[in-house]
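A protein chain is absent from this complex, but the other protein chains hold their places.
Our next item is subunit A:
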Amino acid sequence: MKLQFMKILRDLLSNKGKSFLVVLSIAVGVIGVGVIGHTKYTIEKGMNDSISKSSPPNGTILTNGFDPKLVDKIKSIVGVTKIETRGIYDGQIKVKSKGKDKRHKLQLTVQDFNQTKTLDNITPNKGNWPPENGEILLERISLGYLNIKIGDEVWVETSNGQVSKLQVAGTVQHRGKETTTLSKTSYGYINKETSENLNISEYNVILFKTKNNKEKTVLKTAEKIRDAIVKNGYYVQSTIIHDVNKHWGFDIVNSMSKVLQSIGILTLILGASLVVNTTLSIMRNQIPQIGIMKVLGASNQNLFMIYIGYIISYGLIALFVGVPISLFLAKFLTSNSTELLNFESIGLPFSWKIFFLQLIVGVGLPVLSATIPVLNGIRMTVQQALKSQDMNEYPQNRLTSVLLKIRIFSIPFLLTVRSTFKKWFRLFLTVLTLSLGGAIVISVITVYESMNSTLEASLKYNHYDVRIAVSGIHDREQTRELAAVSGVKKVESWQAATGSIIRQDGLTGTEVKIAKPVAGTDLMEPKIIKGRWFENQNKNEIVLDSYILNSEPHLRVGDKMTININGKEYDWKIVGFVRKVAGEVVHFVNHAPFVDEKIGNLSFVHLITNSNEKSVQNRIAKKVKNKFIENHFSVHHSITTKEIKEIQETRANVVILFLIFMSIIMSVVATLGLMGSLSLNVMERSKEIAIMKLIGASDSNLWRMMMLEAFIIGLISFLIGTLLAYPISIMLSNNVGQSLFHANLDYTFSSLGIVIWFIIVLILSLIASFSPAYKATKIPVNQILSYE
């Protein structure tokens, strides 16, 4: 081995403490970037795999039960390349859990298991396939959610009141459905024979695929299919146009991705500052050796190669350590995705692109940051290089001059303060690291609080306990009479309708639900984010739920909006946007001509009950629904406000848990940064410390000084971190809000976050100072001073 490389190797091994610190600092950057990058990559890959395996249709049309001949007619429509049918019905599933009966929401799919389904397909997971008569297959996540096992018996009740006992024959994976974990709805699959016993044997859903995925083609084809359905004497209940490239969990994942991207950039800065900090320190200590080697005849090229090789070696060791740790953490972080997003077992979350980025952070960045000090060192004269370690230098600048004038404190305190500010660039990088860590922690807590207050504000929309969507009922008095069962305190019915937006180019766009709240209702508190709420004198105004911007991003306040309701077009003027983060997407109108014309036949019946208990409210809702069914009205769905809250909290918690994990990583990185910086200071000031020990400094003096230094850095970082947290938290909170709800969150800058971070900083400073202080007390005075 060449002597130059022997030197590199021995330098690495001779000072294990410093080598460890340098490797740790670089590895922290490598880990930070790796965890975020590999996690993001894995989740995105999981979504893409899900999409390609589930083969989503371009559109789904929900209609009433139809004859199989209708399918043949639709197949012949130009532009339709594939068509499949199913029966999809809402119901409830009753399971025995810990000896008690528990009811859960159920969506039951009826399909012919002998025919190969290629659209929105389900794949066998465990147990029997296909299910026999009297058997039900459950989505694999639903089985866990219901806390039952294959072979158990369950009671299934459809919305028409039919009840049947079925045996769970096995599980399937339905990648195209929002998981039960998030939707709180279980998914069951039965064959035709079983469905006949439940009186839901008719197919009511048409899935179609078009010749291409262009929105215009899909919308045009959907329109033709709808026309065909209506022409053949059926009615269209709703049309859902799918973006086939978009996973159902895209909004949640996208919000996390945006958070990851923001934090990723900050981590990169953080990691980079750690790397630059340590690299500069190494080079500073090596400069006298450069002088010696120059005396011995080393050329500039020799020296450059040695020191760049030195830095590369550190980087490679850091990569060797950091990459596996980042993969392990990314695996941990994505492990819940099988449960939350219905991914396959994700294996090792690894992306070459991210590895390349880690390579840049681990090797490229240290080399880059070392280049200038290496070149500076090489350019120094021998004399300058040999003298560079002289301790008798205190930098003279404005800051140090001010510090020299401060006299009111004790000398050890002054010495600590002046030493802290002596290496201002290191201090800057350390403060930057810790401040960013702090800013992220405060921001995460701020996002958490903002999310909570947004959810709370959103739930104020619903001052009712239950909403039941009923069709065919127009008489408000009759509605009130039917809904007034025992336990109901108040009933309020809003006229509603389902229609489709007619775009300016004449194409039928997104399907929308509109409702006309009773004038002066106290059941809702709209949160206007753009424009205004209704002014009663103006007719035909519409206030849209901001979520519509997801599918119709061109809509603006002041635009005219045409909605086709059962074949008739109505115009409204958009006067505002409201943000509602929980429950179904409903837009509000102040005038409902479709009601007068008996075109819209939907009503939202709102109940306020005497009970605050979810189970009691569900029982009351069931009674009311039965009353409607008994009177031959069709109940579409019902939901309690508590259920909406649960669903939203689950969705929000996914993001929040993720943010908390990220902030923990950031805090660890920041602490390591502080610890590293303090340790470097101790190493570089070992002579100073030895002298202090020599003139009487006890271990407790040194401990106090190190802790004080950590606290000073912590305090500065706390102040800067708090300031930085403001813009960062606004950015994060807006990102999360826009991704999840297409509206900003109700931003609340968290004072609790500031207090929490202050406490964390104090504790972290204490922890970070521990190792350097211990090292300081163990500095061997005789060895440090003997070479003099």
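The definition used in the following text is that a contact is a pair of C-beta atoms (placed from the backbone, for glycine too) under 8 Å apart; a residue touches a chain by one contact, two chains touch by 3 or more; residues count from 1.
Methods note: contacts and distances are computed from a predicted model.
Set against the options "Membrane protein", "ABC transporter ATP-binding protein", "Multicomponent Na+:H+ antiporter subunit D" or "Ubiquinone/menaquinone biosynthesis C-methyltransferase UbiE", the UniProt name belonging to the omitted chain is "ABC transporter ATP-binding protein". For the chain left out of this panel, the touching residue among A:74, A:206, A:415 or A:469 is A:415. Only one residue from A:701, A:734 or A:771 touches the chain missing from this view: A:701. Among the residues A:86, A:140, A:587 or A:693, only A:693 touches the chain that is left out of the figure. Even with one chain removed from view, subunit A keeps its contact list with that chain: residues 391-394, 404, 410-412, 414-415, 418-419, 422, 687-688, 691-699, 701, 777, 781-782, 785-786, 788.
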